[in-house]
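A single protein chain has been omitted; all remaining protein chains appear in their positions.
The block that comes next holds chain A.
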Amino acid sequence: MSGPRYNRTRRQDQRLVAFECQSCDYVSFPDEKRTCKRCGDAPATFEEVQLAERGEIQTFVVQEYLPDDIEVPQPLAIVDLPQADGSGESARVYGLLTETELEELSVGTEVVARFRELFDDGERPINSFKFSVPREVKR
C-alpha cells in the first residue's frame, strides 16, 4: 500500500517541493496532480515552488489510541508551510510531530520540518518529514 505511494511522492517528501496553481494560488503538497483541488481548474497549470522548513501549527491533536505497533502519545498537527522565497500562499499539510514536549504544543507554535522515518511497511522504512519545535525556542 505505502510502497507505490511512497515512490510517487518521494522527491516532494524529501525536498519540500510543492505545486502552486497558476489560477488561484493554491499550493499542493506533496501531491502533484493535473486538477486543482481548490478552484477546480482542469487541466490546471501548476508551477513548482520550494517550501520553507519552518511553519506554524494551525491545529493539533495528541493521539493516544492507535494500533499496537505505533508509539503513543503521537501528536499530529495541521501545519502551514510558507514558500521559501516568502511569496504566495502557504501549503497546508498534515504533520506528525517528533522530539516535542506536549506542553509546547499550541495553535500558532512555530515548528520545523525534520526528515525522519515515519513508519516501516514491513520491508523498508518510510521516510518523510516530521515536525518539531525548533531547539532555540524550546524552554
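Everything below uses one rule, namely that a contact is a pair of C-beta atoms (placed from the backbone, for glycine too) under 8 Å apart; a residue touches a chain by one contact, two chains touch by 3 or more; residues count from 1.
Please note the rule applied: contacts and distances are computed from a predicted model.
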Between "Heme exporter protein B", "propanoyl-CoA C-acyltransferase", "Glycerol-3-phosphate dehydrogenase subunit GlpB" or "Probable glycine cleavage system H protein", which matches the UniProt record of the unshown chain?
-> "propanoyl-CoA C-acyltransferase"
Could you list which residues of chain A touch the chain missing from the display?
-> 1-2, 5-6, 26-27, 37-38, 58-67, 70, 73-74, 76-78, 89-90, 92-96, 102, 106-107, 118-119, 121, 126, 128
